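In this view, the complex is presented without one of its protein chains, the others remaining in place.
In order of appearance the chains are A, B and C, and numbering begins at 1 in each one.
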Amino acid sequence: MIRSVIILLMVLAAYWLTLSGYFHKPILLIMGVISIFIVLALSWRMKILDSETVPYFHGKALGYYVWLFVEITKANMGVVKAVLSPEMEISPTITKVPMKQSTDLGRVTFANSITLTPGTIAMEMCEDTILVHALLAEMTEPSGFIEMSDRAGWAVSDPMLGVIEQGAG
Amino acid sequence: MNGDLLHILQFVISAVLMAGGIFFVIAGAVGVLRLPDFYTRMHAAGMTDTLGAEMILLGLIVQAGLSQTSLKLALIAFLLFLTSPTATHAVIGAAHHAGLKPKLGKYRALAPGEEPLAKSKAKAQAKSKVKSARKSRAKKRVK
Amino acid sequence: MEQALHYLNVGTAMFLLVGMALLLGRLLSGPTLYDRILAVNSFGTKTVLFLCVFSLIIGRQDGVDIGILYALMNFIATIAVLKFFRYSALDVSMNYKRGNRGGRDRS
Partner (left out) sequence: MSNQNSQSPHIILRVVSKILIPLIALFALYVHFHGDYGPGGGFQAGVIFASAIILYALIFGLEEAKRAVPPSWVRICMSLGVLVYGGTGVATWILGGEFLNFTSFAPDSTHAAGQHWGILAVELGVLFAVTGAMVAIFYAFGSREPDLKDEDW
């Protein structure tokens, strides 16, 4: 909780400076401090001060997002080809993908990554699986999902993921 | 001289990024119009929201250089990155929950000028025959 | 070079308007409600992009502020509309556990 408050404070300060841009006017800086404390009080009243509100991704996340961006670009090519070709040969499919992440944050990262990659959309999250709608049947290969799941768990440094892998191996 | 080169480089990078973004945005819009059912249209819309938007914003960031505007543009890119998949997930989840049936299996669009499949053609002919028969019967009755 | 960048931005804005017009077709002819919601959502994303490009054309950063706002409001509006059509009420908690549907007693 204390850690979340400190990180939220820093994030909000950076956000205010990005928006404001008036560093040389002390009155605006004072108002910024007041505003940040009002927002902190509101989030405290709403009980949203926890590690989900401020997902500190340990710097690993940057690598994950670079990888994700490459994946998005690759998937986009496939979807564009399918959509713009005159025959438009598509084969919509629905599959179930297992989720191995233990925290909600890891699961959300994984599901949002699936949705961000065009051609696959996370439709619904059941107990430990995601229902995925895919535009092309070849986009539902399990190996791709497993790699994305592993990487998403690694990006949020999921404690359960290592345990499962050790147990399996 | 050096400054000129930098400006040209800036223009070229920004132009390439924005042209790519525009391509994906237009392709997504065309896809939303062309694709057969709601679930597949969602994919085309997602294409616009992810790569198209991010590429246009990157191009604008390159144009703006190191300034406050580019920081704000990066903030917009981050917010779109966060909200667009969530909104997509919410829309498709709501449609699925409401019982909208997805079209599954292989689908192929008709080429321009191509007639529908033979079966449906035969059906349509049969229907029109029935209709004309009904009409003639009705006419007879009137007479 | 300034001139070239200006023309580039104006061209981008034009193409964004074309994309918005195409989406308007889906918005008007969408067979189901969800098609329309999808079109509105995508239209909002394009509006944000258009605002960004436009604020660079006129050389002021006010448009970018409005773009940030529009990105946030588009999300809230989509969620609100979907929630209204799914539960036909706005006060239901969406944070319920599975099996215990709806956030309040409806007996």
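The criterion applied here is as follows: a residue touches a chain if its C-beta (ideal position, glycine included) is under 8 Å from a C-beta of that chain, and two chains touch if they have at least 3 such contacts.
In this text, all values refer to a predicted model and were calculated from it rather than measured experimentally.
Shown chains touched by the hidden chain across the complete assembly: A, B, C. Checked against the hidden chain, the listed residues A:72, A:97 or A:125 yield one contact partner: A:125. The chain omitted from view is touched by exactly one of A:48, A:70 or A:146, namely A:48. In the full complex, chain A touches the hidden chain at residues 8, 12, 15-16, 19-20, 22, 28, 31-32, 35-36, 38-40, 42-43, 45-48, 50-55, 102-105, 107-108, 111-112, 122, 124-127.
In the full complex, chain B makes contact with the omitted chain through residues 79, 82-83, 86, 89-90, 93.
By the touch rule set out above, chain C reaches the unshown chain at residues 61-62, 65-66, 68-69, 72-73, 75-76, 79-80, 83, 87-98, 101-104, 106.
Operating definition for what follows: only the chains that are shown with their structure count from here on.
No other pair of chains shares as many C-beta contacts as B-C. The distance from the centre of chain B to the centre of chain C, each centre being the mean of the chain's C-alpha atoms, comes to 14 Å. Rounded to a whole number, the gap between the C-alpha centres of chain A and chain C is 20 angstrom.
Separating the centre of chain A from that of chain B, both taken as means of CA atoms, is a distance of 23 Å.
The residues of chain B that reach two or more other chains are 30, 42, 68, 72, 75, 84, 86, 88, 92, 97, listed in rising order. For chain A, the set of residues touching two or more other chains reads 19.
Touching chain A in their complex are the following residues of chain B: 24, 27, 30-31, 34-35, 37, 39-40, 42-44, 46-47, 50-51, 54, 68, 71-72, 75, 81, 84-86, 88-89, 92-93, 96-97, 102-109, 111-112. Residues 1, 4-5, 8-9, 12, 15-16, 18-20, 22-23, 25-26, 31-32, 34-35, 37-39, 41-42, 45-46, 48-49, 52-53, 55-56, 61, 64-65, 67-68, 71-72, 74-75, 78-79, 82, 85-86 of chain C touch chain B in their complex.
Looking at the complex, you find that chain A touches chain B at residues 15, 18-19, 21, 69, 72-73, 76, 79-80, 83-84, 86-94, 111-112, 115-116, 118-119, 121-124, 131, 133, 135.
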